[in-house]
Every structure is written in structure tokens, then in C-alpha cells.
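Have a look at the structure that comes next, please.
With one protein chain removed, the remaining protein chains of the complex are shown where they sit.
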Amino acid sequence: MKFDTPATTNPIDQLKVIGKPTDRIDGPLKTTGTAPYAYERHDAVDNPAYGYVVGAGIAKGRIAAMDLAKAKAAPGVLAIVTADTAGKLQKGNFNTANLLGGPEIEHYHQAIAVVVAETFEQARAAAALIKVRYTKTPGQYDLEAVRKDAPPAEKGKNDVKIGDFAGAFAQAAVTLDATYRTPDHAHAMMEPHASTAQWDGDKLTVWTSNQMIAWGAGDVAKTLGIPKDKVRLISPYIGGGFGGKLFVRADALLAALGSKAANRPVKVALTRPFMFNNTTHRPATIQRIRIGATKDGTITAIGHETWSGDLPEGGPETAAEQTKLLYAGANRLMATKLAVLDLPEGNAMRAPGEAPGLMALEIAMDEMAEKLGIDPIKFRVLNDTQVDPAKPERLFSQRQLIKCLETGADTFGWSKRKAPGTARDGQWLTGMGVAAAFRNNIVMKSAARVKLDAKGVVTVETDMTDIGTGTYTIIAQTAAEMMGVPLDKVVVKLGDSTFPVSAGSGGQWGANSSTAGVYAACVKLREAVATSAGIDPTKAVFANGRVRSGNKSVALGDAVGVNGLVAEDLIEFGDLGKKYQQSTFGGHFVEVGVHAATGEIRIRRMLAVCAAGRILNPKSARSQVIGAMTMGAGAALMEELAVDKRHGFFVNHDLAGYEVPVHADIPHQEVIFLDETDPMSSPMKAKGVGELGICGVGAAVANAIYNATGIRVREYPITLDKLLDRLPEVV
Amino acid sequence: MRAFTYQRAASPAEAAAAALKTPGAKFIAGGTNLLDLMKLEIETPPHLIDVNGLGLDKIEPTKGGGLRIGALVRNTDLAADAKVRKDYAVLSRALLAGASGQLRNKATTAGNLLQRTRCPYFYDTNQACNKRLPGSGCSAIGGISRQHAVVGASTACIATHPSDMAVAMRLLDAKVETVRPNGQTRVIPIADFHRLPGTTPHIETSLQPGEFITAVTLPKPIGGTHIYTKVRDRASYAFALVSVAAVIQTDGTGRIALGGVAHKPWRVEAAEKELPRGAKAVSAKLFANAVPTPENRFKLTLAERTLAAALLEAKG
Partner (left out) sequence: MDDASDPDFNRRDVLVGTTASFALTGGGTAAAQPIAVSAPVVSKVAFRVNGKDQVLDLDLRTTLLDALREHLNLTGTKKGCDHGQCGACTVIVDGRRINACLSLAVMHEGDEITTIEGLGTPTDLHPMQAAFVKHDGYQCGYCTPGQICSAVAVLDEIKAGIPSHVTRDLTGTVELSPAEIRERMSGNICRCGAYSNIIDAIEDVAGVA
């Protein structure tokens, strides 16, 4: 099905199942520990051996010598694979550094060997016996140091120059020119990257933890140099990803290589202390923002330049993207620079670009509002744009940013906000902050297969993944709505590369695109079922487990007969995304307390108001948003991969050193979804929320801290040491 | 993790003797720090002596009006003990500020005293660390050092002691009771128990080879207002940037000990004499010889301000 004209009324609009806050259908499995993750496939794989990965001890250089003798002789060892013995490997399409390093070392903890043994304990002990001698070469690990020479990313093709930014900024009555810094962030999903691999002749099956099954199967095949149809990836449950499992990582490759070498199924999980430098991370940014406005607060010039670094052939953190679309302003400059750094590979993490971009932009807007003496919400409202500022003829499909902010202000009690540094609750300085949330709505081709059996049970198969997003449930809701059956008559099977290729989980495109793919398949199935029941498909009504038209009504199971019926289709998107700018919007509201003596920062209240198209399941969508708010709180207050600029690695590479929020950091969170349907997005009229929820949170926290203390911090995370010297005397 | 042999000890003396017999052997009680380090081969004991069955899990009154805390009393039980809560609240508070509920259920009194540093370079076997590999150097110096010591450190090591409990023990003048492999017992004042790094940061305590902690005793209660303020970025389940243990009497005198600033719980008795003159004066004496790094200089300000807040709190 090609989606190239705005959606009109369709069966989804019945909202009998869609739009209900349904409990997740995978809940009973997850809460009882019976949902199997990649390392736990006792049900599928007999007698696996255990692989343990050895990582490079330097950031850049060469392996001069590697002595495997002791490790090979260690008890239980079945095989050791290194770059020397792995055979020819190609780099996957989605990898920047090789997953198996050697002799060249591209980054710290790059995998250089896998030791396969009978038991986990034996593999781990043997891995420690591998002796490596390195020749170190100098690397560049300091973004600040290479910033000034960093060239435009992708030759500047995504940069924006509209009007005369420099001139307008120079002439503006009120200006801000400030630089903001966000550090490297770790996904730190709870399930470490893990894979179980098994060869059957030349066929490879990998039970893994991966957000994008088709990309993954393709890259496993490419890396190993085998046909894609010989690779099967299975990933029904994924213990979190946040972008960190978009791509095949060392666990999958080394499980496959180890399995081949040991002639046994092999399972490999990356250890937690290894993950931070071995896998990908969200790159640090330096962002310069310049805003010029008239005295009444109309933005006349807006400039956002951003610098980040990555390994050679890597990509930038596109932190200036949202600034192209979020606010009006006749004269515009957006530029993205990319330096080469020899730190571990930078890549996508939840709302890449916008998450760090809004951490900066939305402080800048707060600073600017203050300079202008205008309420920060009013300042944003004043500079709202209903068109793409670069192409004024291009409208937003939906844009309710103002309503998000105003609804939030009313709900949160924004009017009670006091002047900076003047509100106090005992030992705590208190303050409120706001930020706009913005994230584009991307649509991706997505296919599904739907079966209806003689018992009237609908089974959906698609290689879509559920990374905690609630995919199982919204797909079941979609199929139930389309086929007119209750939810418990729907079976959803996900995450298998033998299923039709879906959008996968990334870029907050998963929910809308994958359910639209299921919609398309169900449309086809409805036609087939109606025809089989002798009913005109154009007049068929699917409800209560039956298909009917006029006086004729047939139970679905009877309609399809003993063999059932199967339909497969995909949703493809035309150019509605070009004609209309599709984005999601929100407003984040945060209240913090800052301890007057110690500077400790604690979040007291959080509210997000989101406008993101039709909300398919308000319960799981709300969870997406509160989870993103939590991650945003972490980015604001504690998360930072600390770079050792001498040795080129992230020093705090475990969950004690890389602090993410715990229960005690997070108050009760409120989420409001504005009533919205977006007929430009898909037949589902839905958009994503999983990334919108993190966009702007950090700045809302930062702005609340400013409101509480009068101290402006432009370098994340905002930790107490950055406030301490400017806090009031302890009396 | 290296392979090891394992025995369950039948008595403290037997445990101590067994430890001496196998060089590098370790006692294991809660295991929450030892196993963590063994997995990374930072600890590589060839032999483990399980001391959990020794019955050292009681909290009893001493003749002097104090408390004897068995070495194996779990952190949860010590924090929840009615006498500790009433008379040694600073100890209860310190324990409850540390780790997580799960860890406190396993971690023991002796094991907590013997926790090793959380310095990330100590934890990464690719990096130089004099504590882990004497003579290899200290990567934390000139590296990432926000968490590290500001006082009492050396050119060999700037690690901190991670324990909260030990800070309160130091404040309360606890004594460590031990038995040696020859069966002799001794009592080590807590002030002499933990060492500064000097040139031998790998030697962290005054325990002799095989020497086994049987109990920690507390002198009789000293009254006063008990405060334990732990400052950290995360609201819970994090090591201290700075912690302040204080017992303040109604006349303004009292005791102060700090965590998160040194290789051992940091108490300077001379500084306590300055208490009537306020936090600044106390802090000046506590940190007279401080050598912070650029990254952790803030701890000096933080400690003073946290102390000031604690003194305010004590006034009520």
C-alpha cells in the first residue's frame, strides 16, 4: 500500500481497541521473567559454549604481538578467534570501526579476541591469560582541542544560510551569543549486548538483541562475507536499546565466529565494564548559539553551530537540526562541524541531534527571554512558526507547540514561578523551568504478514522489534481493530528475519510505521476474508469476530476455512513528508530544589505535554515519555562519559561510575497528550513519542536550576561543583 | 576470575591460621566487594575462607557500656539495631547512606571496613595503578580525578576510601578486635586501622597477614546530636563526593569526621577544637595540608559548606 494522499476515515478511526490504555500483552511474560532474551535461549539452543570477549588496552595503535598459548591451554577452552584467525571480514554498512580489531586498533576496548570455553567461568579466566603487546600511536581525544579545525560535516550539505545572519545579528537590539557543552553519553540499556549463534552447515542463526533486524541480518552477512539469505536473526525481546542496538555489534559477530571455530552453538554477552568503550555512544557537542531580537522579542537572527567528533568515516551529532524548524526568524545560520576523534564510535542515541541540540537551544531561549524581560513561554509563543522557515510555502502537518506550552503552564502552575534565586523551601532553593520539545516524525517502509485461522485467531508476523516501546501491544491493537476481533484473539510475532521487513525500532518511527504496515496487511486480509465469505469487500464490516454485510454475517473462522487465509503487504510512503513538515511537539516543565549549602540538585516535579498525532495506546505511550524524561533528567544532572584525554577512553566505564538516575532521583511524573490526529503521517494518523519525551528535558531542568539559584550553567551535566562558588553563604 | 579452593572455617583462629597457610588467601563474608574485584582479576586469591558460619553476627553490650558488633553483622542489621539507632545514630545514618538495600543485606561490618577504593583506574587493569600493581604509577594523577582525595594523598596514590560506615566508626572511636594466626587477639583503635597511601598505597590497613577481624567495639554513648550528611550527584546508590559525620553537643563542642576526601576516614582532632568558631575554622584545620586536583578542588568548598549546614542542623 502506498500512502501518498492524506488519510481519510478508515477502520482505525473506530477506536474500539486503538487509543485505549491497554495493558501490555507481553506484561505477564516480562513480569514473571519468562520472556526469553538473547542469552537465555535454553529453549532453542542445546549445550552452548560460552564466549568471552577480550578488548584492546589502548585507544590507537597496533597489536605488536599477541600470545594465546596460555589461554589456549587453559581448562575448558574450545577455541580462540582473533583477527588473524577469523578469516576475511568486511566492515558492516552501519559500523564505523571494525567489530573485531587487530592488528590495527581503532579505539579503546575494541574487541580483539573471543575465547570460547565449556563454561562462562572458564572462558572468562582464559581470556585474562591472553597477553598482548601494543605499539601505541598518538590519537586525538579532545574535542575542545580540535574544534577550530573541524570541517563542515558532509561538506556542509545540511547547513543552512538564509538571509543575512551576520548583519541581522549585528543590528539586533537584544542579542545572545553563548556556547554550550554536552558530554558523551552512554545508552546503558539494562540488557548488555548479547547473542547466541548456531551454524547449520552454511546457515547461521543468531539469537540477538537488536532493534533493526533487516539491517542486522544484512550486516552480519556482509561482515562474514556470506549471502544474506543464509543469516537468520531472532530478537523477540530486547532489554533496552535507545539506539545502542540499532547495529550489529561485537557480541553477534564473535558469537558467530566463535561458534564456527568451536563447532558448537556459542553465546556471548558483553560485560558491563566493557560496553561503554566497546559499543557506541552519543557524542559530546560544543554548540554556539546566537540569537538576535527586536526589543519586543521578535527573533530577527538565529544561529546554531555545533561541533562533535567521531572516528574517521563517522558521522556528526546533528545538534543544530531542530533549530531549522523550531522558531521563526528571517536570518538564519545552522552549521554542523565534524572533527576526527579516536574515541570509541559515536552514533545514534535516543533523539540523536535533537536531544543535545535542545539541551543547548532551550537554555539559550530562556536566557534570551530573560534579557528581553519576557516570560519564556511568551517568548516562544511569539516566535512560533507555522511554516518551514526555509520554505515558507511548506506547512507543518500539525503544530501545536503553543498549546503544549500553554496547557503545561496552566497545569503546572507556571504563574507561581518567582524571580531567579528568590524561592525557598527550608534549606532548598526552588525553581521552575520550561523548554519546548521538538522531534521530527520520520516514516519508514514497513511490511507485515497477517494470518487468520479457522478459530478466528489473527496472527501478525513482522520483523519489527519491541525494545520496551510497547510494540507487541499496539500491533495487536491495530490488528484487533482492523479485523474486528478482541485483543486476546491476536497473536503477535516479532523480531525474526524470516518475517516481512519492518521499519524497525529507531528514530521514533517504529510505532506509526510498523502499525501502518500491519494496517496495510490487514486491509488485504479483509478483502480476502470478505471475498471468501461471499461478501463484497467494499461493504464488509468486521466486528465482534465476524464479517458482515447487510443481513449476511459470517464468523471469521468459518469465513477463512480450515486452512485459514494469509495476507502480506507493506506500507510505503509517498511525498507527503516533503509537502508537509511532519514533526512532534511538546512542552517540558520541571521544578527543582537546589540545596542552599551543598548545591545538590533534586527534581521535585516533572510534566510533559505532548502533541504527537494519534496516541495508539496512552498507557505505553505515557511510559515512553516518562522514560525519556528520566533519561533527560540523567543527562541534565549526572550523565557524562569522562574522557581521559591522555589515554583516549571513557574512564567511568561501569554503572557505578557512569551514573544514571535511580528511583530516588525521579519524582512522580505527569504526561498530557493533546488530542491530535495527523492524516499526513499514515493511515494510523499517529506519530512517535519515544524520542520527543527526551527532547528539551535537560534544558527545562537547567532553566529550573537557574530559576532556583540565579546561576546559569551552560555545561552539562549540571553538577553541584558548577554551582558551589555562587551559592549564598550558609547561615 | 582465577580458580580457587574454598573452605568453611570453623573458628576465627582456624580461619586466621588457614589464611596464613595459603599466601594470598582471602576471607569471604558478604563478598560484595571481593567478588566484584575477583571478576576483574584485581583480586586473585588462590583460596577463599568462608567465615559466614562463625557466629560473629551478634551485637552485644560491653562491660564498659558500649557495644560489641560482631564482624559478620550485616550492614542492614547494624543500621536497624535499636541500640545503634538510639545511641549511635550517626552510625545507623552512615550505613543507610551507603550502597543499596540488597548490598547492605550481604555486606558485613568487617568487610565494609575493608572495602577497596572505587578509583576507576584501580578498576581498569589496563591502567597504571600503584594500589593494584605497586610501582606501575598512578593514572588518576593528571587524569579524571573528580572523585579523588584532596587531603592526605601522595604522589603514588590519590584514591579515597569509599566506606560511609567507617567514617562513623572513626567518629565514634571504635576499636577493631582481631585474632592472629597464632591465636593471639589484639585491639586496633580505628584511628590506627586505615592507612594513608604514602609510597605503599597497596597496604591499606594495619592488619598483619592472616589477621582476622572478629568484632568492632564502640565505647559508651557520647550523647549529642548525631548527623551524617552524604553529598552526591545521584540521590541514592552512589559513593560520596563528600560526607560529614558529626556529633555535636549542646555546648557547641563535638566531633567531626569526613568521608570522600582522603584515603581513610578523615578526622583531625585539633580541628574539632575549632567547632565553636564555626565551619570555616574547622575546615581550615581539617584541610590545612590539602592538595586538591583542579577537578576536585570544589570538595574543599563543599566540605566546608556541608559542615556548616550540619552545624546549623545540630543547632536545630
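When the chains are written out, they are named A and B in that same order, and each has its own residue count from 1.
Just so it is clear, contacts are C-beta pairs under 8 Å (C-beta built on N, C-alpha and C of every residue); 3 or more make two chains touch, one makes a residue touch a chain.
Only a predicted model underlies this, so the values are computations on that prediction, with no experimental measurement involved.
Looking at A:A628, A:L641 or A:M680, the residue that reaches the missing chain in the full complex is A:A628. Touch with the chain that is not drawn comes from one residue among A:I18, A:A125 or A:A255, which is A:A125.
Residues of chain B that touch the chain left out of view are 1-6, 19, 23-28, 30-36, 39, 41-46, 48, 50, 52, 76, 79-80, 85-86, 89, 92-93, 96-97, 99-103, 105-106, 110-111, 114, 116, 125-128, 131-139, 142, 195, 200, 202-213, 235-237.
Those residues of chain A that touch the chain absent from the view are 23-24, 26-37, 39-40, 42, 57-58, 61, 64, 70, 74-76, 119-122, 125, 128-136, 187-192, 237-242, 269, 271-273, 467-470, 619-620, 622-624, 626-631, 646-647, 654-656, 660-664, 666-669.
Please note the rule applied: only the chains that are shown with their structure count from here on.
The mean-CA centres of chain A and chain B are about 41 angstrom from one another, to the nearest whole unit. Here chain B touches chain A in the complex through residues 1-3, 39-41, 118, 120-121, 123-124, 126-127, 139, 142-144, 146, 229, 231-239, 241, 279, 298, 301-302, 305-306, 308-309, 312, going by the rule given at the top.
Residues 57-58, 75, 121, 124-125, 128, 273, 427, 595-600, 602, 637-638, 642-644, 646-647, 651-654, 656-657, 659, 661-665, 717, 719-721, 724-725, 727, 730-731 of chain A touch chain B in their complex.
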